[in-house]
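This is the structure, below, for whatever I ask next.
Some chains have been omitted; the remaining ones sit where they do in the full complex.
Going in written order, the chains are labelled A and B, and every chain counts its residues from 1.
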Amino acid sequence: MSDPATPSPESATLLISCPDSKGIVHSITRFIYTNGGNIIELEQHVDRRDQHFFMRVEWDLSDFVIPRAALADAFDRALAKTHRMEWQLFFSDQKPRMAIFVSRHGHCLHDILARYQSGEWDVTVPLVISNHRDMEEAVRAPGIEYAYLPVTQDTKVDVETKQLALLQRHRVDVIVLARYMQILSERFIQAYPDRIINIHHSFLPAFPGARPYHSAYDRGVKIIGATSHYVTVELDAGPIIEQDVVHVRHSDCVDDLVRKGRDIEKVVLSRAIWRHINRKVLVYKNRTVVFD
Amino acid sequence: MSDPATPSPESATLLISCPDSKGIVHSITRFIYTNGGNIIELEQHVDRRDQHFFMRVEWDLSDFVIPRAALADAFDRALAKTHRMEWQLFFSDQKPRMAIFVSRHGHCLHDILARYQSGEWDVTVPLVISNHRDMEEAVRAPGIEYAYLPVTQDTKVDVETKQLALLQRHRVDVIVLARYMQILSERFIQAYPDRIINIHHSFLPAFPGARPYHSAYDRGVKIIGATSHYVTVELDAGPIIEQDVVHVRHSDCVDDLVRKGRDIEKVVLSRAIWRHINRKVLVYKNRTVVFD
């Protein structure tokens, strides 16, 4: 919602979920208003089946009277405890720090790097990790650290320990698996819950696992797709952030599916990243609430 | 957001637009909360360029203390005047009353009637008006009045007078032009501002006016589309509610475009109607705000 003519002011964003109850929206907006905040965007959603409440609210901090350092505590005391909220607080001037994992297919990585370098995303990319050397040059050109960490069955545990150390050193908030062809361990995944974004090259739940384009060809589908989701311990079964598809024809061989699919993968992954880094995604019961 | 297992309670919906100012959301939600309402859905939007505020809020009336008959006045006094709001109030048990105008192309009408008869829409259709007899049988079967009113250059003013009388007699809230091939007069349009929904068989603003599929063929476009919009005095230039497209190929002749286009017309028109009768559309500066 930013407009180049009117640069975005410093703002705070809250992502909230809690059991639904009367007056929640009123309580939250009162907290913001009575402390001098001006709401920029508010979107809420109630899951009627579970009576569960979700909200994203962003407000201008220009005249807000609670100091940033005290805001989390103040919100917790005033509202979060009473309503048993799960919540996350972000400030607009804190850029997310994103690491990218890649193997040998470079199309998603190249797409991400081009967006990053052109300033399309308000994000910092300090680190790319790969089990191959293919992308080293492209990554180092803009000054990003490229950690080449080959993985074998035997070294997997050690390599993940090194990866986690690197991620910590770079204070990484979010990890993007841009066609990283290794399965992460439970230990790794649980270190970044709802913060590892994967792109899978099928419209899940169809064709999970390896070689989905081959499976799609064999099944004779008329659409192929891509799915971006948060990584959970169960393979290709995490909460879906974004999906899209493209039509194919009988004359498309597997190679054609791969080629057409790449374009969908790039776009779907980049939309998922955009939403995540703009703090528009909440996870609840393995589903996502994606605010516009 | 209704769920068959938990039937929707009686609710009220407010559509509001006004100049943006600090605390508006808080004021509105306080009004609802302190009078015993429980918010079911709330969506707001701020046009940053114009600093204009839009909101749709629906709340459960079960424990609401202000009587229905007094609600409009109460809201006006409490909030609307202060904030210079334009607003509309609806109750969930007041079904919109919809009239349909049609000429000789029946696909949109048949689609609407099938939805109506299957109970897909919470609406009443008391009247169909046509300048031809073609659809008479299909319309009368479910017991809808069919007014056959042929139009010539000379009778146009008189016919519109008769149409307006019929609409008034049937207390019609919204008019759907389901491929009605007559241009309505300014007098007529202004009697139902933002309440006449048209379907145009192109992705406007491309190909306004007559024979858009022929124009699309001649221009060699690779997509064709349909646009549903509120009718304004300027032809095919009113606020757009919904649009969609379908891909076409060089081998599609004009007849193929017409055939493929019909399916888009039906779907686009029905989506626009759905949004209107669920009070999800606001008009501002010839654009629509469409809440989800």
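Going forward, contacts are C-beta pairs under 8 Å (C-beta built on N, C-alpha and C of every residue); 3 or more make two chains touch, one makes a residue touch a chain.
If you're wondering where the values come from, they're calculated on a predicted model, not measured in any experiment.
**Student:** Please state: how many copies of the shared sequence does the complete assembly contain, given 2 in place?
**Tutor:** Across the complete structure, the repeated chain appears 4 times.
Here is the rule we go by: only the chains that are shown with their structure count from here on.
**Student:** Please state the rotation angle, between 0 and 180 degrees and to the nearest 5, that superposes the Cα atoms of subunit A on subunit B.
**Tutor:** Between subunit A and subunit B the superposing rotation measures out at 180 degrees.
**Student:** Distance-wise, how many Å sit between the C-alpha centres of subunit A and subunit B, to the nearest whole number?
**Tutor:** 36
**Student:** Which part of subunit A faces subunit B closely enough to touch in the complex?
**Tutor:** 1-3, 5-6, 22-26, 29-30, 32-33, 38-46, 48-49, 247, 292
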